[in-house]
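Dropping a structure here in structure tokens format, bear with me for questions.
Removed: one protein chain of the complex. Kept in place: all other protein chains.
By letter and in written order, the chains are A and B; residue numbering begins at 1 in each of them.
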């Protein structure tokens, strides 16, 4: 028997909106410690890793470990039928090939349940080693989303460079070239407005803007985003999910001979 | 001479938005008692009946009964030129084949008039007998609209079942199946948020969701909707028009052998 009850149902709605642009089908792996998901995007370039810890649920029962394959677009359709203040419960019998989503209005006067067939999905579960990063930048998620969107109107790739002073996003295209610098600033009224930089050494990497823009679909989940970079590793773009876990996006840098020029 | 002056002009705007998806051309029947309209949708499946009583108008003059044929889409275009707080006056001479819509701003500093040619429309006026219904449900119109829209993302038809406990909306499609139950609740802060059920016997009928969704275009007219059902009659979906009348939509249930299964 699996039964997960999430009072803040809107979180699950946002999680699905965050991953549905990148992921078509995926396994939700349930164990007594929580729910996790790991999936490559359809072109096998970016990796999504989701974690929702058991203690973020009001009620969490998972009698045996299960990988439940779902079509992300279908789950997203179902969850759009939940109001933002609905309580969401997921239920599945141990031997069942279906899962039930239940949405309860806060006043309990409207109850919706949706039954969906599960899928068999081949999973190449990647071990993601813990790594030391040369630079870790924490910045407002809305600012990051705005920069990725703005630069997309000019170029296709972004060079992200971190120094002690700040983080610089650069692109160039037919119209011309652009540089946006966010300076480290910790003297702001609200902590979530601050930009902080932990840096061992300066780093500068190039990425496809298309993927960065997909990652920013997770913006509603968190007011801040953390970007971790090392020259020899995929970048990690992480959005915390309040008290429960995270969504992490991994993307390998582009190898370009003219990296230096582009800066 | 016909002259109808409606201080709350936005009501007429909403009426046209409510029917324009279903009805192409229709006669507005004017008599000393008010304005009414009856029209089938273009596929002759659903029926719309509108009533605006004379005493809801600030000024109502109708010297002789007239059926004024209009293209609903054109009337809707004209009315979109009226501001929400405009006073709307309809005028037609007895022997004229045109009608004039006049829009006055509240401060009388802007006056617009639109003249439109009337059409000859063959009318098969149906007598709609008063009927006793097995179940009458009154519920928030926004809730009903939301449910119809949500279920449309899953299936094409909806089974509406009424019991003493509540009203259940069910559908199924390629993704899976869905049930939404609204419980009778009368202990709400605002009367328009309540769901009330008058039931002689349980009833369960199947309808095309496409039509239900068209009916919900009338939602801005009223905070509540009344759904009247009997096994042997078309469902009536009624939206009251404040102090003046109503829009009623009639739709015959689908006859399906597997009704019981779908529930």
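Throughout what follows, a contact is a pair of C-beta atoms (placed from the backbone, for glycine too) under 8 Å apart; a residue touches a chain by one contact, two chains touch by 3 or more.
A quick note: this is a predicted structure, and the numbers were derived from the prediction, not measured.
Considering the full assembly, B:115 is the residue among B:63, B:85, B:115 or B:243 that touches the omitted chain. Residues touching the missing chain, restricted to chain B, are 71, 74, 77-78, 80-81, 83, 98, 107-117 (touch as defined at the top). Touch with the hidden chain on the side of chain A covers residues 143, 146, 150-151, 153-154, 175-183, 185, 188, 195.
By definition in this document, only the chains that are shown with their structure count from here on.
With centres set at the average Cα position, the gap from chain A to chain B is 44 Å.
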